[in-house]
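Missing here is one protein chain; the remaining ones are kept as they sit in the complex.
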């Protein structure tokens, strides 16, 4: 029966996987058992953030040297979800999720993965992408052995962005395409979980119908992936006990109680944290104007990650939290969500 | 006997004082009773942040139109302490401190102000500036009627930065001079409060002897002032009751308990918040690397304000908190301090 | 008969008009004869650039103190066209255009101004704005005594941007509204000059029909103005000789010959330079990829101004050149235009 393990590791720079290499050398992690990697690299988190590609290349080379598989084959079966941007209190780090086999029986935290087919530029932000994500999330749930949507704690997706302008794309604005890709993946995951009605999941609803959201979906997008890479976490029979996940929505950026609720829902030693948020599009938080959206010098998502990251890190007492901006359809509008993984006490 | 009032007002842009103009028009604030203004404008907070000068010019024009004094005369007697940078959750706002006269007797929050003589570029970051601030803080305490240093809640100083390169200045690096100016003012204020031994207050100690700090001192520096402008807050006999101030240090950027302690020390409706912090110079927070100091694209102080501002705002439930970076000798190294003003319950 | 004079002045910061104050004090410029001011301030040039408002407020206060008019009355009759952003080699400066009366007869460089009615947010980027600019340009030509469109050297417009979100605006994206405002003003001016066919001047054409452009139109937009402020330059009878203007289009950002052509067209001592350009929207210049449009850290217009500014300044041998990004419908797509004012030899 499978047992999930989570190792949270620091990096000195985006090409530094030495901490994982050491764990493998010491036998604490077996390269062949790694199922997913989720991490924060210290780029700008935007279209021209290449720290994600650098990390991914380095990771796959390391695993290739250990497993004998090619980097391309590994990249095609191990989701590597990276979010650039470690503004403020955030610390560059990555969580390695591995699954070993053991004799015991129980009910514990399960992990499943799936990859959609390659999503060409013309499908990004369109119904084709939504449907591809619905199918991929269902496949990942099946992979995890999670039968019921209510048992899913979190769906994490890395969604593609076009590497070059494409006349068939929904927009010529590359940054908008990144947002549309996140939106389509979020809505697709929400539909798969039953949190968003399938008949509302239209192209027109993306980025506009803010009533559509799931509190259990976290999406990043970037040019370093060409399909939708899905990781599902949930509680399932047939998985070893020992790790719990707690999730809670944030009503707005200042929802300290929401953050604390996620930690309270996963008591024990914290193994990792995933959070999403966004600059409130109304231009105000609790009635007071913020300046994130109109700043010419600092990208709004960099503002957001610095702010949300600090709040989550302050509650965690640790800067190694995965905080990502661009929470379209992920948690309440202007707010977001927090997921905490902990070793159950 | 004097009664201190605090009005916290929003601005639509750095030249927008309409909220204060309306209060004056309605008779809620008398222009002649305004003693100090402390606020956050939405610039970059650095050397080339002109939002502070814009706000100050507009404020003094408004008060001049109401009082008949010239803008220059008003600027010479009313400290206008502005910190640029409303990253993340912060909201542009200003606190207007006014003092009216009333018959009642009691013990309440007192305010005093003082201006040092003009500080030429060659004195910035040198003993001359330290000594000028010691004298100005003592003058402001006397102005407030605060006899004992232990009754001081907070000293706020706006310290000068050179408007042009000066061969006699301690450094040719304008950004370093801004930091030295903050350091000298902080050490001077700390000496005046008895929090820093006078014989340690040397030029060499500035920015280097991190053991020297006060938990009750907050400094900003900028090219828009040419001397050290001091505002002292404390509890004193002979001032009307009604407002309390609570102060607490932050051990590091993630010291959520420290922030909460400051709010607990000033129970009641929050009227204003002042906080200082800095990126930990060791490059790590609680053992985990942060990336604020090595970022070529976002200034370290902008990172810091976004992070600290979000934590303080989350506790306050309000983005209108005065959070300023550059906490040299202000609170523990790598940490800072928080001061809360509240209407006593 | 009128004589145009151009004074090009430096500023130490955006609130520093001391150079103009000195000229007025020495009698070299009469405050009442100032007809327009065009300048570069050292902000970021974007939505949250307040250096423009700071400069304008300071200018109008200075002129008010000299003329007895109110700042508001002066701002309503003297166009103050500021472009933020002095990246790279650019130097903060402003050109003061004044018109005196003298006895001589001739044909020289003429100046005329006009203001459209206030443009509400809902009209920005719509036909209403286009038409308002057509009318204002014709009024400014009449003011200058320029009868024929072919005699116009340059139309400079400062177009409005909404100061706050407006549900009736064409877009909720404030940065897009700034671009639409420039586009509408450019197309309107192009129609007035006969460079753009009136029947192509539709709302849908703005930012999309790149075949519509004028090589004699330069537009800035910003929140500090609420209507379209127009300055027209051209050669006309009845104006004193002595100043010439030369204009040339730039085919692309690297069109050094185009820049040189503008200087050749206005031989003599250079009195001022106005240039517009834009990052090529195809993502390449002469077949080679540029990275201006996809950078998360530096705004594309800041990239553009730094690059174009350096080329124009290198030809001029002087960093005091007015270079502005956002050349929608101003010069060839991906290129722009340069206008040189010179004292005729």
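For clarity, chains are labelled A, B and C in written order, and residue numbers in each chain start from 1.
Convention: a contact is a pair of C-beta atoms (placed from the backbone, for glycine too) under 8 Å apart; a residue touches a chain by one contact, two chains touch by 3 or more.
Since this is a predicted model, take the numbers as computed values, not measurements.
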Contact residue for the chain not shown (choose from B:32, B:68 or B:165): B:165
Full-complex contact with the absent chain, from C:166, C:237 or C:318: C:318
Footprint left on subunit C by the chain that the document does not show: 10, 12, 42, 44, 86-93, 253-256, 285-286, 288-292, 297-298, 302-304, 306-311, 313-315, 317-320
Missing-partner contacts on subunit A, residue numbers: 12-15, 42-43, 48, 50-51, 53-54, 57-58, 61, 163-164, 223, 297-298
Touching residues (missing chain, whole complex) on subunit B: 44-49, 165, 172, 174-175, 281-283, 291, 293-297, 299, 302
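By definition in this document, only the chains that are shown with their structure count from here on.
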Length of the line joining the C-alpha centres of subunit B and subunit C, rounded to whole Å: 40
For subunit C, residues contacting two or more additional chains: 48, 297
